[in-house]
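Below: one structure, written as structure tokens.
One protein chain is absent from this view; the other protein chains keep their places.
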């Protein structure tokens, strides 16, 4: 059993940007030589999130639109009292979606479905440099 | 340390159907001979989700009712422009809940609480054949 921990940085440009990580993770898997196991995909931020989605232009709008319904831009967030940085909505969205997913792999490939992609979602109100961890554990 | 990957197919009949997977997973654990570790339960679909819940008839209605409040049936989803399949709501619900959970086990049993069950939730607008992965990793 081996564990390989890759720390990478991506750059986002704006709120609600979705970045497809699937190919990067599959490339890391091939380099690792591991056949079977899990990859934990983790973001080291409280205003960004990790999930799976069908990565296409419609859902790139629909998913953020749903998040905006539950954490609107134009209400007051108590977080503002602490930091005055206008990103209260970003934190509550990110905590609801989650910062981590675990995906099984076999034959050196993620067991994603045909339409399923692992994405990072920028929840902050502007783009940022974002640190991610891909940790592979397996044989 | 061993890794055992089980791929199974279940059949759902309608939108919002909840299927309790707990007993199936515990049976796989017994067959595996593993004593301690984690099970990753993963669905290979972008319109189905995995979570834990108290599996009883009231919550089988309440949980979908909450999802319908945040992703209503009667609004327009941009996803429709890509596929014209009427399931935009299904995708955003599934991505919010998540496609994967990781549950620890000990003494060959999931460490679920007394009322806690692992479920698959059909988020699509009709029933489907659904592929799941139960991947056990442990000693």
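Order of writing sets the labels: A and B. Residues in every chain begin at 1.
Keep this in mind: contacts are C-beta pairs under 8 Å (C-beta built on N, C-alpha and C of every residue); 3 or more make two chains touch, one makes a residue touch a chain.
These numbers were taken from a predicted model, which means no experiment stands behind them.
Within the full complex, the residue among B:23, B:54, B:73 or B:126 touching the omitted chain is B:54. Note that of B:4, B:29 or B:97, the residue touching the chain absent from this view is B:97. Taking the complete complex into account, residues 1, 3, 5, 7, 40, 42-46, 70-71, 77-83, 88, 91-92, 95-96, 98-100, 102, 131, 133, 135, 137 of chain A touch the chain not shown.
Although one chain is hidden here, its contacts on chain B can still be listed: residues 1, 36-38, 51-54, 56-63, 65-66, 69-70, 96-98, 101-104, 106, 111-113, 115-116, 137-139.
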